[in-house]
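To keep things clear, I will list the structure first and then write my remarks on it.
Removed from the display is one protein chain of the complex; every other protein chain stays in position.
Right, subunit A next:
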Amino acid sequence: MHGRPRKPLKEEDESVLSAKAEKLHSLQSQFLANHQNRIYTKEALDLSAKLLEINPECYTAWNYRKLAVQHNLSESNSDSDASLFDQELKVVENALKKNFKSYGAWHHRKWVLSKGHSSIDNELRLLNDFQKADARNFHAWNYRRFVTALMKISDEDELKYTEKVIGVNFSNYSAWHNRSVLLSTLFKRKAEGFSHKEKVLQEEYKYVHSAIFTDSDDQSGWFYHLWLIDQTVKNDAPLLVSSWPSHGANITLNGNNSLHGSGLSLLNSTLSDTKTLPVILCFNQAVEGVNSSTVVVKSELLKEDLVWKPLSTNNSSTAQVWVVYLNMGNMKLQLSKTYSIEINIGHSMGILSSNGYHYGAPSQITFEVCVQTAYTEPVDGQRGKLTSWKDNDFRKIDHFEESNPAVSADHHIPTTSNWCMEAIDEEITNFQDLSDCKIRKLTLARLLIALDLLSPQHDKRKNHTEEVLKLYTELMKLDPTHSLYYKDEHSLLLLQQITSSRESLIPYCHYYKDASETNTSYVCLRLQNLSLSRMGSFENLLWVQMLDLSHNELRSIEGLEAMQLLSCLNLSHNKFGSFTALGPLRLLKSLKVLNISCNELGSHSIDTRRYLCSSPLAHSEVFAWDRFEILCGSYSATKFWEAFLIFESLNLTDLNIAGNAVADENFASFIVKVLPTLKLLNDEEL
């Protein structure tokens, strides 16, 4: 099926092929008859061997031979047994000569070996022959792993074998891959000579350079090198990266129960409606086991047990971000009194990463809540008034209170030794000479990011963000085929740069309409027109209630579910191509105002977010047929299920979907049915 040239058959070739076809067909028919009638004579067996030599893909023939062996075994002694198995191995070898990628042949050999037949030397000799014929034959590599396990050959010896193979030709991805598997095992069980990861990794860096620097277009070493960087930098234990409220924050609830937090003033009419205060915990990786035992909340305010919820878009029990809602309405809060809330994380075991690592260092967050009686005018945007996103409705914030930062402090990964930074530093000097070489530029970018991640937060002078942003821009020109990959990386880094500190964030923060620092107000984070193709840094954005991401190039909002305080969101003029891309919004209880106008909803026949969104197709939820029928009556579920899935759990008051191919009158009347709380559609009152 592969690699045969296309050429029209000459007449004589046609008749030869026709004769071949007839011969094979009669062979196969005869075989099937023998198989059907369970005939295991020598003649029948020879026929099957002949068949497998011509057509090793005929899987039923391999089954037949196993049945024949079982049948003939029961009637013989051990000498005949040995020769029986020898015969099988021979048939396999002949078949592999015809097609050394035949699944059936390799499995048959494993079957024979699992019966206790053949010698290590014999199998290794066979494997060496195959290695010479095709160093990348993954069947042979799989078989090698099978044999070495069966015959208990050590990982250390196999590691030496990969060196031998790479020594012949570094362009052997299969060998590098095998090396990563063996080293992982040796590290995990802290085998002799492998307990000091740093020494081994330093040697491996030197070793893989041969593959990268000899021929920079050959990919064999790239992924191994990336794995080495990951092994150097990664911290297995899950850690808390940020929270809202952050440690030391001061949250004020005023008379009408709306929220005011110091640092950056916040007002959220939605919080006043629900009277709940969210507490958001953001970890560095997905974890499970966050509950009232592992995260203990202490305060005189609390009367009931708290239920922590994982913010997972596919209804999983593990998530990077967890939230709990404090029911302020139930509490008898005294005016002008400050209440302290203490959150103790990980003092008892139970928070686990998906790799089984326990939460790193027990930590504590304390914040204060207080109630004031200040009367406030209802601000535009509450009660169904149109939310404007126009420039002249916003005013830049010049400064804000120093007392409590809205942006959490420490995001750097604690390391126990300096060798990580030294190793990365060493690698950077090796990759400094750029020449217009894609893999060197990309590797240098990754190394610089790794270095910044490892550096202590206060050591700002070493920040390489500008340099890396420049590298990604160069890569977009150097390797246009993959330009959107580099653009996504660029966007992520840009966002990190913008959100990493109060100073960098302030230029993007604006007061909405007549808000100011002293009276209750809306603060909007305006990130429009930044050519963002991807969103990130959500750990720094937990405080945001109003967000403008319009006029960018976003196709997804993966991770946005962390922004539990979000009530107004502008995603207009982006590249959202499906309703499933809006999946994260289902987890935003506070969302009231949504603008997704001028996107590509309804323009695409293929949905790239289909399986990243919880749905019946992925068995993460059951389609709400009853509710669909009540709300939508005659509308077809096959036509509207995605929109229904997303919107039926939202409580929007203001929605703008104009400028999307899907937004015809039919769809508009459907969506109004699904959103009973809606007061404004496409900037018009309903």
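In this text, a residue touches a chain if its C-beta (ideal position, glycine included) is under 8 Å from a C-beta of that chain, and two chains touch if they have at least 3 such contacts; residues count from 1.
Rule of thumb we're sticking to: contacts and distances are computed from a predicted model.
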item	value
Which of "Geranylgeranyl transferase type-2 subunit beta", "Auxin signaling f-box 2-like protein", "Centromere protein W" or "Cleavage and polyadenylation specificity factor subunit 3-I" matches, in UniProt, the chain that is not displayed	"Geranylgeranyl transferase type-2 subunit beta"
Contact partner of the left-out chain, one of A:S174, A:N284, A:Q496 or A:S597	A:S174
Residue in contact with the excluded chain [from A:L150, A:I506 or A:L612]	A:L612
Subunit A residues that touch the omitted chain in the full complex	1-7, 17-18, 20-22, 24-25, 28, 32, 35-36, 55, 57-60, 62-63, 66, 103, 107, 110-111, 136, 138, 141-142, 145, 171, 173-174, 177-178, 180-181, 184, 218-220, 222-224, 226-227, 230, 286, 312-316, 318, 354, 480-482, 484-485, 488, 555-556, 558, 604-606, 608-612, 614, 616-620, 623, 625, 637-638, 641
